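Sharing a structure with you now.
A protein chain is absent from this complex, but the other protein chains hold their places.
Let's turn to chain A:
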Amino acid sequence: MIAGIPISKNSYQALVLSVLGIALVLIMLLSLSLGAYAIPFSSVLAILGEQFGLSLEGVDRSAANVLLQIRLPRIIITLLIGGGLGIAGAALQGLFRNPLVEPGLIGVSSGSALFAVVFIVLVPGLVSGSLIQNLGMPLFAFLGGLTHVWAVYQLARTQGRTDTATLILAGVAINALAGALIGLTLFFADDSALRSFTFWSLGDLGASSWGKFPVAIALIGIPSIMLMLEYRNLNALSLGEREAFHMGISVQRVKIKTLILSALIVGVGVSLAGMIGFVGLVVPHLIRIGFGANHRLVLPASFLLGAILLNVADLMARTVVSPAELPIGVLTALIGAPFFIYLIFKLNKINS
C-alpha cells in the first residue's frame, strides 16, 4: 500500500483501476493519432467528437476514414485481445497456482493455432469477410485451445493435484505435437493458404476490421467479465485445492469454468491476431508485484494492463518501420522472452 496513507482497500483498488483506465484511454488516443498517415491530435478529438454528435469544423474526410474505419477497429480489437491475454494469464496462473503459467506455455495458444491453421487450409478464401470466416475460425481455435489445455491438465494431474513440473513438461510435449501437426497441415496447403498462414502466424492485427468486432466483444469481452467475477474462488484456490474445498468452494466447477473461459479468450485472440506470446505471463506478474495478489484487483487490472501493453506494442509495430509493419508477435516476444528469463532466475533465488 502507499506508505503511511490510511486508505481503504476498496478505494485503493478503485484508484489503481482508474489510473490504468486513464492510461489506456491516453495510449488509445495516441495510437489513433500516430501512424503511416499522421493525424494531428486535435483532428483526432474533432473526429471522435463528431461521432458523439458534436459538429466541429475542419474535419478532414480522408483522415476521418482512416481513423474510424482502419485505426479505431484495430485499436479496439487490440484492446480486447491484449486485455483478454492478460486476464486469461492471470486466471490460469491462479488456477494452476503457479506464476510461470502462460497460455502459450501450457498449450492453449498452440492448440488454438493448430485448429486455426487447419481451418485456414481447409476453408479457402480467408480474405473474404463472411460470417463463417468471422465466427468459424475463432470457434474452431477455441475448440483447439480447450482440447489442448484439457489434455495438459489431465496429464499433469495425479491424485487430484496438479504437479507443476509435470504440467510444464506436458505443455512442452503438447506444444511440440501441435507444432508438428501445424507443419504437417501446411505441407498439404496451397500457396494462398500458406501466405495467409505466414502473416497470421507472426501475429497480425492489421486485418482488424469492424466485421471482427462483434466476435471479439462477444467471445473475448464477455468471458473476460465472467472471469473477473471468479475472483473469490481463485483467491481461495491460491491457498490450495484442499483448502478451497474446506472453505466451501466446488473446486471442480471453478476449474472447468476457468479453463473454458480462458481457452475461449485465448483461442479467439489467436484466431484474430495469431500467436501473441508473453502478454499473459508478464502482465499478471507486474500487477502482483505492484499492487498485491488479490484476484479482485489482479484480474481486472491484468485486463487493463494487457490492453495497454498490446496497444503500445502495436503502436511500435506500426510506427518503427513505417510505412511497413513489424509482426506484433515478434515484438512481444522480443520484450517478453528476456523478462521470462529474468523471472526464472528470480524465482530460483527465492526458492534456494
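Note that contacts are C-beta pairs under 8 Å (C-beta built on N, C-alpha and C of every residue); 3 or more make two chains touch, one makes a residue touch a chain; residues count from 1.
Methods note: contacts and distances are computed from a predicted model.
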Inset, instruction - Would you kindly match the missing chain to its UniProt protein name, picking from "Methane monooxygenase/ammonia monooxygenase subunit A", "ABC transporter ATP-binding protein", "Predicted lipid carrier protein YhbT, contains SCP2 domain" or "ABC-type heme uptake system ATPase component HmuV"? - result: "ABC-type heme uptake system ATPase component HmuV"
Inset, instruction - Determine which one of A:K212, A:K255, A:R288 or A:R318 touches the chain that has been left out. - result: A:R288
Inset, instruction - Identify the residue among A:V16, A:A46 or A:A236 that touches the chain left out of the display. - result: A:A236
Legend entry - Candidate in contact with the missing chain, chosen from A:N98, A:T166 or A:T319: A:N98
Legend entry - Positions on chain A contacted by the hidden chain, ascending: 1, 94, 97-99, 232, 235-236, 238-240, 242-243, 245-250, 288-289, 292-294
